[in-house]
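Only a single protein chain was left out; the remaining protein chains are all shown in position.
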C-alpha cells in the first residue's frame, strides 16, 4: 500500500511561464515514454512478480518513485500555464484570446477540459493508453522493456532540456535526467546479476532451445533483391552473444508453400463468384 | 521499395484446425508483442535512420523479413478457422451454431467481420495501435526497444508453442522462435558494436552529463516507509555500468516544496468558492 | 424511432469566421464533455432502461434533444471554417497557405479529411471514444454520470463563451449554456424524486449494507506519512449523508499481508532464475 | 511524493482460484469504473487543484488510497490465475490445454502477455484509456465526476460480489464496497460544504447567469412527435434546484434556420457537381 | 433537429434469449460495420454538405433512420440478456454463476458495466471509435464510403442471420438486411446520377488530371520478383473506367533514389556514434 508526503520529490520552479512548454511537458507525463507509463509498468511488474522477492521489492520502490515524477511534471505544467494567454487575458482585457491562443501554440484541452492544468495525455492530447504497461512475467524481457522506456524517456527529457531556457525548468530536468541515468543502469544491473547475455539469452531462457529450428537461430536474413548487398556488422559473423552459435548471413528465399485457402463457406457470405477457386462467372440470375 | 514472392517464407501447415488457437495467434499478429508492430517498428526506424547507412540497411532487411511473418501468421489463422464450428456447421446441419461457437471460444470478429480470416488486432480483438511503433532517432534507445519487442515476442511464441499439440503449428513456431533468438542478439550486437555499456550509457550519450544532477545519477531511491528495508542487489553498490559512478542507496525524502498553484482565473470558470485559497464560504446570492 | 426537421434547434450564426474557434468547438462535439457523448449516453440509458417507464421516456427526450446540439455545433464549425486561411486562399492567390494555416492554428484534419467541416473528434483531433457512454443500469449512478457530463459540459461551454467575441457564436452558446443549466438540475431532480441522499445512498441501495465491512464505511483514510496532518472537512466528522453512520478519520495502516505469489509455471516461460523464490543463480549450462 | 509499505492495505485471499473471476476482476482494475481511473483522477485533480488547499490535500489522500486498491486487485488476479487451466496443465500432462482454456473462459492475454498476472486493461482486454481521468478545474464538476466513478464502481463491486462464492474474494470485496460507500459520500460532503444545490448550481457558479438564455434554463424539452406525451416528474414543475427558476415543459420546435453552407472551395477538391448548390449536371468533358 | 416516437421502427422480439447472440449483436451496434457508425457518418456528411441541398437532405433522412436501428439492436441485446446465466441465476439459487457465465460465452461488460444492456462497443467490447465516421466533403468519395459501410454491414447481418435460429431475431434481421439492400443502391444511385464512372472518376474529378503523372495513371504495378507472373484481369488491359486511358502492366522498378538523410542535429540527442554517416567508433571518453 502507499503513503504520501505533502512536499514534492524535487523542487519545481517556473521562472517564465510558457504555455508551449506546458504542451511539450505532456509528452513526459502521458506519452509512451512518459511517467504514467513507467510508474504503472514497474508497479504492475511488481504486483505480478513471481520468483525472488528482491526484484518485486525493487520494482515497488522505483514504481513509487515514478509516481512522484508524475506529480512534479503535472505541477510544472500548471505553473507554466499560469502565464498562458488565456491566463493573462484576464489582465489584458483588450487582447484577442483566440489569436493569443494560436500564437501561444497551447494544448487546447489544458484550458478547455482542465482549466489550465495537466492531462493524462501526450503532447498531442492523445490519452495515455494502458497497453504500454509491459509486464510479461519474464524478468529479462521486463528489464529490457524498462531499459527501452528509460532510454526513450531520457532522450525525451534531454530534448525538452534543450527546448527551454527557463532556469527552473532546466533544474527540474537535471534531476529527472539524472534519475533516468540511474534507472537505465538499474535494470541492466539485473541483467548482469542474472549472468549477462550468457545467463539470460535467448529470452526466455527456460525454453528448450533444441525445440527451435536451430539452423536459422543465428542467421541474418538478407531480403534485398539481387544486386543489393547485405550490410556487414557484428551480427553477420562471429560468435553469437549467448555463446551458443555463430552469426551468418543467409540470402532470404521462400522455405514454404504458396498459400491456398479453402473456398468460403456458405454462412460466411462471400460473393458467389468466390465459391469456386478456379473461374469467375458473372451470375445472371438469382432467385 | 518492396517486392513479393508467391511462396511463404516458411511452411504453414495445420493438421487439426483449432479456432481457439486462431484466436491466440492474433496476439502474435496484432498484439503489442506482435509482427505488425515489429515490422513497422524496424521499417520506420530505417526510414528515419540518420547516421551510418549500415544500420538503416540492416533495419530494412529485418523489417522486410517481419512482413513475411505477418503473412505466415495470418495464413495460420485462416487455416485454423477452416475447422471452426462456424465452418463445420455447414456440414453438420443439426448443430447449434451458437453453442458451438461458445464452446469453441472463437474470436467472434474473425467470423463476423473477416469471414474466417485474420484481423489486424490482438487476441482480445483490440486493434493494432501505431503508438507501439517506437523509432526515437537514437540508435541505442531503438535497439533496446527492439530487444524488448523480440524478448516479449519470443516469450509469447513459446507460450503459444506450449498451448498447441498440432505438429504443423509447432513446426511454424519452431521457425519463428528461432528467428526471435537471432533478432534479440542482432539488436544487442549493435550495442556491442557501439562499445557496449561504456560506449552507449547513459542513453543518449550525446548529452553532456555534467548538466545532469550527478549526485542522484547512481542512487537507488528507497521509497519504503520506516521499517521497510530496501532490497539489495547489483544496483545498490559497486561501480555503475557506464563506469562513471558508484551505486548507492538513498532513503527517499522530499527535496522539493509543497506545491501551491495560483488561484483560478475568471475565464477558467472554477466554482466561486475556489477563487480564494484560504476559506470556503457558500455563496448565497448570485445575480 | 426518430424523425428530423429541416431547421436547426436554435440559430447558428457566425459573424466573423474563425478557424481557431472551429478547432475549439470540436471539444464540444466529440470531446469527453461533448454532445456525441451525452446524446449517446442518454439514448443508451433509455434503450436499456429497466423499471419505471417515465425515466426511459425522459432520457429519450433529452437524448433526442442532444442530437440536435451535435448538428448545431457541426454547423458552427463549418461556418467558422468558411473564413479559414485555406478557404480564403482561393481568393488570395499569392498567400502562402502553409504559413496561413499555421498562424490560423487550424485543426488540420478539418481541411485534410473533412473539406472544411466538423469531425467526430475532440479539439486535438482525438476521435470520439464510445467508452464514455455510461449506462450502468443503476439509475442513481447514471444520473450522477449525467450530472458530471453536464457540469463539465457547461464549464466547457462557458470557457468557449469567453474565448470568442463573435456575437453569433456567443448567442449560440447562451442557448447551449442554458440547456446545460436545465440538464444538470433535471438529473439531480431524479435524485430528489428518489428520496435524495437517504433514498439513494449508498449506490446501489439494493445491496445489503450489512454485507460490507461497515467499520470502514464512513472513515476517511489518511495516507500521509508521519507528520502530515489529514485535512478536516464535512467528510471527517458528523453524520454521514445517508444517515446511517458517522464520519471519522483513520490513519491508514496495512490491514493485509505481504503479497507472495507462487513461483512461475514452466509453460509461462519466465527466466529460469525466477523458478525459485529464494536465490538467483546465473545458469551456465542449458541444453 | 509517495512512499510504500510491503503489506497490502487489506487481506487478499483466494480459497478456490478461478481464472474466470480473474478476468472479471480486470474490470475493477482497468475498466472505466476501475481503480486505475479513480487513482489517477483524484491525483490529477489534486495536482491541478487551485483554491483552498484542504481539497487538494483530501484528494491526495484518497488518490493514494486508491493506488493500494490497484495493488490488491492485481494481487487477487494473480492468485485467481494460480488455479487456471494453463497453470494446472503442468501438473496434468494429459489435459488438452486449449479446451481447458476455452472452458475456463480465461482472458487470453493474462497468460499470453502477462504470464498469469493482471493487465492495465478491462474485462475485455481493452487497455485503460487516460481520457477517463476527469479533472476539470471546477471543484463541483470534479466532485460529481468522482461520485459517478464511485457509484458505478460500487455497482460493479456488488455485481462481482454476487458472481463469486469464494470466501476470500468476498471478504476483499466487502472492504472495497465499504470504501466506495465512504467515497461516494466524501465527494457529496464537499458539495454540501460548498452550500449544496443553491451553493453550487448551476456549475460553474462563477458564470454570470444573466448571460445565458434564461428563458430555456428551466424548460424540459419534449421531443416526441405529435401524440407522444412528455413524461412528468420533479423536472417538469416546481422550483428549480438552484432556487432561481421554475421547471416547465416546452414542446420542442425549431428556433433556428435551415442550415445552408457555402459552396465548396476549389482547393477542397469536392466533385465538380458540388460546386453549384442548385443543379447537378454530369460533367462530360474534363481535360 | 430531431424528434422521437415511442415505438420501435420495426418489431423486436426474442423467443429464446441467448446471451451469446447478445454479444454477437454488439458488432452491429458499435462495430466498424455497425449502426452507430453509419448513423453518425450520414449525419456528419449531411451536417457538412456543400453543394446541392438534395444530397444533404437525403443523408439526413437516412442518418435519422439509422438512429432507429441502433435502438432496435440495443433493445434486442437487452432482451437476449434476459435469459442470460446471470439473469437466470437469481431463479436458480444453486447454479454456479461463474461456470454459467463461461459456458454462456457472455460479453462480461454487458453485465458488469451495463446491468444486462447494450454497450457502445463491438462484439469484443472494443468501444466505438469516431475515426470511422467518414465525411470527406467529396460526395463521390463519401458515397463509396457509404457503400463500403452498407456492404460490410449487410455481410455482417447475413452472418448473424445464419447464427441464430430464433424466429424473432431472424425477423428483425430480415428487416435490417432489406434496409441494407436499399442503402447500398441508394448510394450507388447517387454515383449514377452524377454520371457514373465517366462522371465521377477519378475522384476528386475537380483536380486537373494533367497535373498528375499520367504515365502511371493506368498502369498495374507488378511487384513480384523475377519469375512471379502478374495476375491478368480487367485491370491489366482495355480502356480505363473513366474512359481516359488504357490499362497496362508495368513491372515495378525503382524510379527514385536511395534515401539519405542528413546527420542528426545535436538537440535531437542521437547517440554520438550516429553523428557521422560514415564510420562507427565506440566513444571511450565523455566528460
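So that you can tell them apart, the chains are marked A, B, C, D and E in the order they are listed, and the count of residues begins at 1 in each.
Please note the rule applied: a contact is a pair of C-beta atoms (placed from the backbone, for glycine too) under 8 Å apart; a residue touches a chain by one contact, two chains touch by 3 or more.
These figures come from a predicted structure and were not determined experimentally.
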Key: Chain not shown, its touching partners among those shown   = A, B, C, D, E
Ask   = Contacts of chain E with the missing chain: which residues?
value = 3, 5-12, 32-33, 53-55, 57-58, 60-62, 64-65, 71-72, 75, 78-79, 82, 86-87, 89-90, 97, 111, 115-116, 126, 129, 131-132, 134, 136-138, 140-141, 144-145, 147-148, 150-152, 154-155, 158, 161, 174-175, 177-182, 184-186, 188-190, 192-193, 197, 201-204, 207, 209, 211-225, 230-235, 240-242, 247, 252, 254-259, 261-262, 264-270
Ask   = Please identify, in ascending order, the residues of chain C that touch the omitted chain?
value = 1-6, 47-54, 86, 96-99, 101-103, 105, 107-109, 111-113, 115, 121, 124-127, 137-140, 193-196, 198-200, 203-210
Ask   = Of the residues in chain A, which ones touch the absent chain?
value = 18, 20-21, 23-24, 27, 31-33, 103-105, 122-126, 152, 155-156, 159-160, 162-165, 223-225, 228, 252, 254, 256, 259-264, 266, 268-280, 282-284, 286-287
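Convention: only the chains that are shown with their structure count from here on.
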Task = Between chain C and chain D, tell me the centre distance in angstrom, where each centre is the average of that chain's C-alpha atoms.
result = 8
Query = Going by the touch rule set out above, which residues of chain E reach two or more other chains?
reply = 1-6, 47-48, 50, 103, 105, 113, 115, 121, 124-127, 137-138, 155, 159, 162-163, 225, 268-269
Ask   = What topology does the chain contact graph adopt: line, ring, star, complete, or other?
value = complete
